[in-house]
Each structure stands twice: as C-alpha cells, then as structure tokens.
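Removed: one protein chain of the complex. Kept in place: all other protein chains.
All chains are identified by letter, namely A and B, in their written order; residue positions are counted from 1 within each chain.
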Amino acid sequence: MTAAATPELTLMEGAAAIGEAAILAGCRFFAGYPMSPFTPLLEHLAEALPAAGGTCINCESEIEGVNMALGAASTGARAATGSCGQGIALMQEAIAEAALNETPMVVFNLARNQQDYFQATRGGGWGDYRTITLAPKDVPEAIEHTQLLFHLSDLHRAPTMLYGDPLLAQTRVGVRLEKLDFGPLPPKDWELDGTRGGTGQSRQVWTWAMGKATDPGPGPDLHWQNIAAKFAAINEIEQRSESAHCEDADTVVVAFGSAALFVEHVVAELRAEGHRVGWFRPITLWPFPGPALEEATRSARRVLVYELNGGQMIDDVRQYAHDRSAIRFIGGVSIHESGLSYGPLLDAPVIRERILAALPEGDPR
Amino acid sequence: MSTRGTLTIDPEKCKGCELCLAACPPDVLTMSSELNSVGYRYPILHDGCTGCTACSLVCPDHVFEVYRFPRSRT
Partner (left out) sequence: MTTESTIERGPVVPTGTAPLGLTPVASTSPLLLGEHSLCPGCGEPVALRILLETLQELGIVQRTIGVVGHGCYGSFVRIMDIDVLQCLHGRAPSCATGIKRMRPDVATFTLQGDGDMVNEGLQEVLHTAARGENVTAILLNNGVFGDTGGQQTATTVVGQRTKTSLEGRDAAVHGHPIPVADLVASLDGVGYVGRGTVGTAGGVLRTKKMIRTAFESQLAGEGFSLVEILTMCPTGWFVTAPQGPDYMASSMEEVYPLGDLRPRTKGTT
C-alpha cells in the first residue's frame, strides 16, 4: 500500500469512480457501446480518459469494442471494455480469444436486472479458459477491484472481469480514490511494437501459437494444454471471499455483489435478535472460493443461497458446501417493471422474511 | 534473338501452375518433361530471355531469381 497522504473523500457516482480507478491503474485504452447501466462508465471515460492521455472510443458494436481492446492490449497497453448482459454475450468470442492468445484486458460487466453469474463464470467462448471475476459489494470495493483486475490481467496474461450492477454503477457514494500497488509484474516481453520486423525475432500473438517457420512455437495442442494448466493454477491461488458470524452459525446465507451488502445488513439485525446466522460472500466468482465456503458452512444446518436469478451460484454452492442437504434457495428472478434494474426481491425486509421463513419454529433458541 | 537475361530456377519449389509460361513476353519458357520430387513439372528456360521479371512477378512459389547481363557497348 502507498504511504502517500490519504486522498480526500469525494462524492461520486459508482461508474465514475470505477472509471477513475481504471485511470489510476494506468488504463490507456477503452472502447464501449452504450448499454444501461454500463453507459455512465463509457461516458465518464469518454471525457476523462483522453484528458489523462488515453483513448476512449464509442465503438459501433460490442464486438468491435472488445476486439479494439484486444488489439490495444496486444501492444502492451492496459486496455479495457465493458457492457452488460446481451453485450457481454456478444463479447464471448473475443474474451475466449484473449484467454487463448494470452492478452490481458479488463471487461467491466455492469449487469442490468439479474445476477448473471453463469455468464460471468462459465463464459460462452470456446476452449479451456476461465475468467477471473471480482464482484464488489460496494463502490469503495469496486475502486480496489478495478485496479486489482488490471494487475491480475497482466500477472496472468488473461482477460478478467469486474462484475457490477445498477446499484454499483448509479449509487453516489463518498469515496477515496487511492492508487494501489499490488506488487511487481513480469515484463511484457510478448508485446507487439513492430520493431522486430526482418530480424527473425518478430513476435506473434496467436491462439494457435505455431510460431514461425524458422522458430516454431508450441503449437495448438501443447499451448492449449498449457493454458488449461495455467487456469488450474490460478484456481488455487486467486480465490477471495469474506464471511462473518459463521463459526457458531447454524444458518449461513451465501450472496455476492450488491445482494451481499443487503444480506450483511439483515444478518447483523438477526444476530442482534439472537439468531445464530452468518453470511458468506464470494469475492471472486471465479475462482469460486470453494474451500472457504466448505469451512464457513461446517456447522451450518441451513445454507441459504440468496441471488437475484433463477439459481446460478447455487450450483457452485452445491459443489462445496459442507452438507449439500442443508442448501436452500431463497433468491429468485426479480426485475423492475422497466426491465432495467432489480425488482422487489432486493429489499432488506423481504430478505429478512425469507431468512426467517427458513429458520426452525421458535428460533432463536 | 538476343538473350539479355537469365534465371535461376528451383525445380523443387515449382507446383506446375504454368502461370510463368503465360506471363513470359518473349515466350521462352516451357514445362519440363521430368517431374520434380513432389510430382510437378517445372519451367525450362530457352534462349531469348530479356530479364523482364514477368515470370517472377506472377510466380506464387519463388521459383525464379532473375538476372540481366551487362549491356554491351558496341
């Protein structure tokens, strides 16, 4: 962490704070296509990134934007794009491509009206790749995660994702924009700069990694095996999670992102009333913090999964919870009538009711 | 007929497409009767080459290197 003076507290919209965090992280290229609630991030960077010496393009499609970011990143620059839902779906090809040709970039997924866990963690591209995905619960965490993602992208030479939502993008919060240092990174000895033409040492960024006739590369078989092994190794070292009150809890509530913020609040209330409830929050959606979840649910007789969808993260909870029979789904699809944000299920009293309904008659004992 | 140029021809690179024959303005190329090691006929150069480079321009396979004789002063 830096030893500089503490930055001032500034009132900022979440999307703007994320944009400023990207600039702090040295992002020099951004391309995006308007799509709510991601749009404010594009608008902020359209103004702020050129002022910081970078390039922001309002591209003509999501496919173009993510491929522009890939091209920019192939030169060694820190590059990013973003969208949500359908737009992220369009970007799957290029995200897989970047994973397979080992090009770092950050994808800002400011999701819209449900928690698109499957899309973020399973992806829709081809090949044995995974996408490191961080799901901040609030804007201050998003500022940290944005910078961490640029670091992790460069460290692992892979595209990464920030998973956000309308609350994250649109809430105005007091934030401190502090530049974070996550440690040394390997040099980008793979970046294209055009200077090696005719030397026999010219470089390629290529999913098939065949190399040159005079200097063959590993080829698709060995290269893709290496990529799969790389993600298996990342799985072991980049899991992140947070939990509270789980040691003696007989009920643990699992949630991520903004939903987890609500759960944290409700669980604190229930604890104060004597219920032995705890919460567990995956911070990395991938790699999913399975071992930590297993530990946190060790004594739980009820593992309540609260997510705003038809049940997606619950698949990973089923894989790792200490007692699979203890798992119950207390979330659901809940969409605002406009289609553009969450519906009535994202509400502390509603969450409280659902948790209480899952507790045994007469709780607390 | 004056021969102002010549070629080196690599028979092993040729794939027998014959584009050089059609391109040659003085028409001094014919295809061999022998086959190269992968089974293609390759061009044979006759007298009258002008070193114009048309053959090497159209050749997809880098069969030719083209040379010109120094011009004699008489």
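Here is the rule we go by: contacts are C-beta pairs under 8 Å (C-beta built on N, C-alpha and C of every residue); 3 or more make two chains touch, one makes a residue touch a chain.
Note that the structure is predicted; figures quoted are calculated from it, not measured.
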Which one, A:16, A:41, A:77 or A:296, makes contact with the chain that was left out?
-> A:77
Sole residue of A:20, A:97 or A:154 that reaches the chain not shown, by the stated touch rule = A:97
Touching the hidden chain in the full complex, which residues of chain A are there? Just list them.
-> 28-29, 31, 55, 57, 59-61, 63-65, 67-77, 79, 93-94, 97, 101, 192-200, 202-208, 210-214
In chain B, positions touching the absent partner = 5-10, 13, 15-19, 21-23, 27-28, 30, 32-33, 40, 44-47, 51-62, 64-70
